[in-house]
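I have a structure I would like to understand better, so I am pasting it below and will then ask my questions one at a time.
A single protein chain has been omitted from the complex, and every remaining protein chain is retained in its original position.
Letters A and B mark the chains as written, and numbering starts fresh at 1 in each.
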Amino acid sequence: MSRRKPAEWPMVALLLPVFAIILGPFLWLVTSSLKTEAEIGRGDPFALPKQLMWQNYADAWNIGGFGSLIGNSLINVAGVVVLTLIVCAPAGYALAKIRFAGREWTFYAFIFGLTIPIQAIIIPLYQVLFNLGLINSMAGVVLAQVANGIPFGLFLMRSFFLGVPNELSEAARIDGANHFQILTRVFLPLSQPAISALLIISALSTWNDFFLPLVVLISPGNQTLPLGLVRFASTYSTDFRLVFSGTVITFLPVIILYILTQRRFTEGLTQGALKG
Amino acid sequence: MLRRTLMASAVALAAAGLLAVPTLAEAQTLTVWATDQLADPLVAEVWNKLKADFEAANPGVTVEYMPPTGTISNGAVQAAIQSDAGPDVLLTNSGIGRVTTVVNAKLIAPLTAHYADMGWKDKIFPWLYEILGSQFGGEIYEVPDGIDAIGLWYHKDLFAENGWTIGGSWADFEALLQKIKDKGLEPLAVGPRNNANGGHLMGNFLQAAAGTTVMGEVVTAKKSWSDAEPLLGAQRVVDFAKKGYVSAQMAGLDLEAATRLWTNKRAAIFFGGPWFINNARKNEYPIDNMGFATIPSDLAGESKPTGGIGWSWMIPVSSKQPELAAKWIDYILSDEVMRFRAEHKTGTQISPRAMPELKPAVPVMAEVFAAAANGVGFNPSVYMPGAALDTYFQVIQGLIGGQVSAEDGMAQIQAKIPAL
Partner (left out) sequence: MTRLTTTADPADLRAPAATRRRRADGARDGFGAAFVLMLPAIALYALFSLTPILLTIWISFTNSGGFNTEANFVGFDNYLRATEDPIIWPSLGRTFLWLFYHVVLAGGLGLALALAIGRLSRTRVFFRTAFFLPHLVSLAVVGVIWANIYDPFYGLINTALTQWGLAGWAKGWLSDPLLVLFSVNVASSWQGFGLYMLLFIAGLQNIDGTLYEAAEIDGANALQKLWNVTLPGLSEVMTFVLSLAMINGLKGFATVFVMTNGGPFYASEIITTYIYRLAFQAQDHGLAAVLCILMSVLAITITVAFNRWRARKSS
């Protein structure tokens, strides 16, 4: 792409107001998170906090018990990410590169799950988890989240593998490798971008997942970050200063993760998702 | 010989073990799903003292609070009870609709026996006991933690400056709201969006229009929502919306957004229970300026706050400590605890039995007690079956927002009331 580019600044000037509008809510959130409850209650969205209430962050951390929540969330994300990869990569490979009767239909059966919102099946899902003794266990949440993410993960991996030339696997087969070996030695090393896209997308949705942990994780010691935010809201009143600062706390690790990996993520989407 | 010694020591060990058993058994943990306001340091103060005192009175017992993740309405209580890690005793939003849900699911234990053997029958108002006894064919599954008293909150200074009074008749009330509107204020603030606050306003309007007896029949399905008396209450909401006494934009507010309007004095009147004092305190509103009044009614003696059993203690069937749980409830019902909670700064509910000579920390609570002294009317939100409650809340929004007529709205609620 060596085309001569026009000057950049007119477009930047055009984008700045858009930038302000799109990121405005963040500015509002961070400002509000540094106000006292009474200042928030005064309801002037443009007023600055009189005094920066960093205390809100300490309070949210302590009252919400964020220390253990963050640990649980990390375990949750790690479990889902690893398992998603272990489950989706081989299946994606099978659906892309192995020929068998009913391949198309198997794929569609998986894709079907993409269209079912979890809220619609939560009660029977709870029953299944209950019968397996998985209520109030992180394992239960992880398994259900992985299952819920299978359609998309499989879709992504299959799309990527479809784009890998068959000659590569042919060569490996002639060398006597079986499918599992081809997958781990040839395909996986090639698919870093797709894998990182899959990892980031599943990490993100797990980190932010509220509904399933709400129903499954009962003991405070087992809960994840989004459930901590619930602790600041009671039937008749909400501690907004804690909700806002807690939200920022929840949000920071994700932003950092994203900024660190954004180049890979975009590449992964480019090469992974787009071949569907 | 050696063998004998060994045997002897084994016996001795076993005996020691046996002796140790009772001591061990006393090291118990009682998991309590209690208030959802532990994030509030003042509230936490109350509950930490309750915990400390209970532990002191019951050596070996540790009380652990479990932060509630929700209510019966969103399935959180059911999920918690079904899990192995559920609470041993729980305090949650009750009301017949919600309690029916957990009773039908066989998730909570009947407490009827304790009403007799622990004397709880005499620890709550007789009328409360009567209501509870009539709901599940004689079985009682809950112990009321307190009663709500929903009325209207006003700004004392604002009303004094302008010479406003709530008045005794509906016409007086309308005239007052018109004066407030002329002054450029929002006469009534309400946040019906996603919690019960719409029901607080509606319940008061129904009480004023229909009175306690009629509303008692309506909420127990002996009388239709479409009958003239309740219909009048709904019609008044519609009329008030039309006259701008309740702004249509309120239909999109939640309780907090409505609270803000009131604590910033942009709105003059808010319908709520004494818990509203805590909301106001959070916004640093001067509590001394809060005035409480009952909604005017043209029916003699019917200007009353509304309420009902909105918060109850229950013992899950999965409780690992059912007896200790009953002991906890008994402790909560004790004079000492009731007085302590009522006289604390956060004491914002009416005890479930007559408590003479209470000295509430917040003076306005005395006004609330006085208003409720003649009994409270029905807040339909806590008496309606679940299927109808959802429609009820939506219809209230529709009445305020001008989306549905009083007749249609009430007919829609009535259609969801299961036939008796």
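Keep in mind that, in the parts below, a contact is a pair of C-beta atoms (placed from the backbone, for glycine too) under 8 Å apart; a residue touches a chain by one contact, two chains touch by 3 or more.
These numbers come from a predicted model, not from an experiment.
Trainee: Out of A:154, A:172 or A:242, point to the residue that touches the absent chain in the complete complex.
Mentor: Here the residue in touch with the unshown chain is A:154.
Trainee: For chain A, which residues lie in contact with the unshown chain of the complex?
Mentor: Residues 1-3, 5-6, 8, 11-12, 14-15, 18-19, 22-26, 28-29, 32, 43-46, 86-88, 90-91, 93-96, 98-101, 103, 106, 110-117, 119-129, 143-144, 146-148, 150-151, 154, 162-163, 165-166, 170, 173, 178-180, 183, 204, 207-211, 226, 229, 243, 247, 250-251, 254-255, 258-259, 262-263, 265-266, 269-271, 273-276 of chain A touch the chain absent from view.
Trainee: Considering the whole complex rather than only what is displayed, give the residues of chain B touching the chain that is not shown.
Mentor: 73-75, 78, 82, 101, 104-107, 192-194, 248-254, 257, 260-261, 266, 386-387, 389-390, 393-395, 397-398, 400-401, 403-404, 412
In this section, only the chains that are shown with their structure count from here on.
Trainee: Averaging over Cα atoms per chain, report the distance between chain A and chain B in Å.
Mentor: 38
Trainee: Could you pull out which chain B residues touch chain A in their complex?
Mentor: Interface residues on the chain B side: 35-40, 66-67, 69-71, 75-76, 79-80, 82-86, 93, 195-196, 255-256, 259-260, 263-264, 272, 275-276, 278-279, 282-284.
Trainee: Can you name the residues of chain A that touch chain B in the complex?
Mentor: 36-38, 41-43, 63-64, 122, 126, 130, 135-136, 214-216, 218-220, 222-223, 227, 230-240, 242
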